[in-house]
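I have a structure here, written as structure tokens, and I will follow up with some questions on it.
All protein chains of the complex are present and in place, except for one that has been dropped.
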Amino acid sequence: MMTTWSAYLRSDAPTSRRQARLCQLWRRWLALRGNPLAVIGLLIVLALLAVAMFAPLIATHDPIAQNLDQRLRPPSAAAWLGTDALGRDIFSRIVHGARVTLAIVLLVVVTVGPIGLLIGASAGYLGGWVDRALMRFTDVFLAFPRLVLALAFVSALGPGIVNAIIAIALTAWPPYARVARAEALVIRSADYIAATRLLGASSWRIVMRHVVPMCMPSLIVRTTLDMAGIILTAAGLGFLGLGAQPPLPEWGAMISAGREQIFDQWWVATFPGIAICVVALGFNLLGDGLRDVMDAK
Amino acid sequence: MSNAAPLLDVANLRVDFPTPTGTVHAVRGLSFTLGRERLGIVGESGSGKSMTGRAILDLIPPPGLVTADRLAYRGQNLLSMHRTERRHLRGRRMSMVLQDAKFSLNPVATVGHQIAEAFRVHHKANRREARERTLSMLEAVQIREPAHVYDLYPHEVSGGMGQRVMIAMMLIAEPDILIADEPTSALDVTVQLQILKILDDLVTRRGMGLIFISHDLHLVRSFCDRVMVMYAGKAMETMPAAELTDAAAMARRHAYTLGLLGCLPELERPKAKLATLTRDPEWLK
Partner (left out) sequence: MSTQPAIAVSHLDVRFGQAHVVRDVSFHVRDGESYGIVGESGSGKSTVLRVLAGLNQDWSGTIDIRGAPQPKRRDKAFHGAVQMVFQDPYGSLHPKKTIDDALAEPLSIHGIGGTDARITRALDEVGLPRSFRFRYPSQLSGGQRQRVAIARALILEPGILLLDEPTSALDVSIQAEVLNLLQALRVERGLTYVLVSHNLAVVAHMCERLLVMQLGRAVEEMQARTLTARAPQTEYARQLLLASEGFSRPSV
């Protein structure tokens, strides 16, 4: 069984579209596997997914159960990472917070990536007034500091995690458009694009099927670099009471809640901070590895 | 040909590149000598001809490995030399002209500065001396306004002038051996002739040894004294250049050489269909 799968994936002469794509995925997987840093990144991301999925099984306590007797206790056998100002177990809050973090990051990326990509790729390929109009539109959003604009949107839409996600998404898309446009400008003078124009393909078809796939590697790296920024923006909003509302165990909100006690009860802010660092690093490493693998001609 | 020790003595040269999917043998046991003459190395892509030139100058990037039974310059064993000693030889005694000046000249330094630098690396000279030498070298490669060209940047010079600049830069330290790797392939055909004339003139006057690497068999035949034909990292045969067009000598030619000659379209002898090369697996052994 294994040998037939192995032969199928290593085949030099695939016999169907599906096999060709699977073979390519397999080759890319082998390349990724050979990059130790990318593997570390992948393991971290998988760990995040696992923790988020199995949070109720992994957490030792109820994340929102308050126990005022046990306020601000240091890490011990009872509370592995200590307790916060309301006696809630920090470990359990971090574990459940993985779900919130994952939700924020994925929802933002899934909305922002495609929009930025489409706008940027179209602007770069079509040029002329379309390019100018789209880029000026992008500039409007780029002109504001991200947090300020997010604040404005959240104030208008009302506090809450969902509105925070929308606000962050609205401010995070411009750099993706810029990156996609830069790639598209280079790609559009390639011979294979000229050949496709010569076949009579419409501009829409060329942008969607030929330009966009070539912009993906840079975009993936940009996305993973942005993950930390998105988490921190959510944290900033949480600090101002405009993002995740208590008692939701969002890591950024946990850090800002623990600011007051940073010197005496360092564990309240530090452990969520470590969690954010590790997750951001994991996404970065994975993204770099993916870009190397996808760039290979 | 001089009867002193040959300028270059190569025996069983091998260049290997270890890769995750197995070792790539770029050059497999090449042997030849070079005196004060012109040796042409001809081959298609993947024949190992460029790798040979770079191996001689110790320019093979890692993870490439160069081994040989003998790789000697004027009797001195290059492989047993310390890296720094070899670096001193490079440029001073042996140098290399590459294909496209666009890619081989530093884009942020003026052309004159680069040539002067090439001189000062190997000779003790102050800036004024180096500049004078550079200007006279630019004249020697038939650049009409050397002082003006001195201050130009590489992107401001045309293809032909860029190659002249590169030749000036590589010959200013007065090496004994010049390796030219496809020096005219990126140029228009009329410019090619000009560059070749300059090269011809300089090499003859200075009595240098020249290794001319090219894919163009006819060019090499007309420019060089001897021709070595390479395929898949090995030399298929070496012969005096004149024999390539000598009908009487055709019987002695290797099948690959005949194949290369046969598949070229020729102006004087129109062919209905071009002969194609059948590659004998024996050649890979």
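Lettered A and B in written order, each chain numbered from 1.
Simple rule for what comes next: contacts are C-beta pairs under 8 Å (C-beta built on N, C-alpha and C of every residue); 3 or more make two chains touch, one makes a residue touch a chain.
What you see is a predicted model, and the numbers here were worked out from it, not measured in a lab.
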Filtering B:69, B:85, B:174 or B:188 for touch with the omitted chain leaves B:188
Hey, which of A:5, A:29, A:54 or A:192 is the one touching the hidden chain? A:192
Of B:19, B:84, B:126 or B:276, the one touching the omitted chain in the full complex: B:276
Taking the full complex into account, what residues of chain A touch the chain not shown? 12-17, 19-20, 24, 190-192, 194-201, 205, 210, 213-214, 296-297
Residues of chain B touching the missing chain are 44-45, 159, 188-193, 196-197, 200, 204, 215, 217-219, 221-223, 259-260, 263-268, 270-271, 273-277
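Here, only the chains that are shown with their structure count from here on.
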Between chain A and chain B, what is the separation of their C-alpha centroids in Å? 51
